[in-house]
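Structure first, commentary second.
A single protein chain has been omitted; all remaining protein chains appear in their positions.
Up next, subunit A:
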Amino acid sequence: MATIGHNNLNAKLVLLGDMGAGKSSLVLRFVKGQFLEFQESTIGAAFFSQTLAVNDATVKFEIWDTAGQERYHSLAPMYYRGAAAAIIVYDITTPDSFTRAKKWVQELQKQGNPNMVMALAGNKADLEDKRQVTADEARVYAEENGLFFMETSAKTAANVNDIFYEIAKRLPRAQPAQNPAGMVLVDRPAEGSRAAASCCS
């Protein structure tokens, strides 16, 4: 399956978000199917890779899981430079982490690759009783900013694979550099958020 070169895509993906939002846990769940209550804090960034089959093509994600503490943000450009996709993670129980997520979106919009596929992940969706950020609020924000949105739980695995699959589907099939600028999939975000709504409800 998918041995032809252009059906195999290598995609650099970066995870950004506040300290303790669960970036590393999402990656660990996706790459190894595991969950640890206490995941070692990430310093600088950690690298993982995982290959997905989407339709008749494969997408190999090269994932950079970055450190969340604010002072580490000065290192972030090194990790998002040339990235085809980003997952911006916040913790649904911490409004500050949602604020931080918006700042990341803003930075990527201005500084990142213009064709970058961006996903917003409201993580720790299993902690419904501690929720402080509503799904509606995040969904509206995502729609306004051309991201697709899902609530995830690294702990229960809910929507974790889905978010990576959704990104894989949305990646432009050709090499990002060869894309004419602005060939972004304009109508997709709304579609994505509808899909997310059905996953989370």
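Everything below uses one rule, namely that a residue touches a chain if its C-beta (ideal position, glycine included) is under 8 Å from a C-beta of that chain, and two chains touch if they have at least 3 such contacts; residues count from 1.
Just so we're on the same page, contacts and distances are computed from a predicted model.
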The complex's invisible chain, by UniProt name, from "Rab-GAP TBC domain-containing protein", "MAGE domain-containing protein", "Mitochondrial import inner membrane translocase subunit" or "DNA-directed RNA polymerase III subunit RPC6": "Rab-GAP TBC domain-containing protein"
Omitted-chain contact residue, chosen from A:T51, A:T99, A:T134 or A:T156: A:T51
Given A:Y79, A:F98 or A:F164, the one touching the chain that is not displayed: A:Y79
Residues from subunit A at the interface with the omitted partner, ascending: 10, 19-20, 31, 36-45, 47-51, 62, 64, 67, 69, 71-75, 77-79, 82, 106-107, 110-111
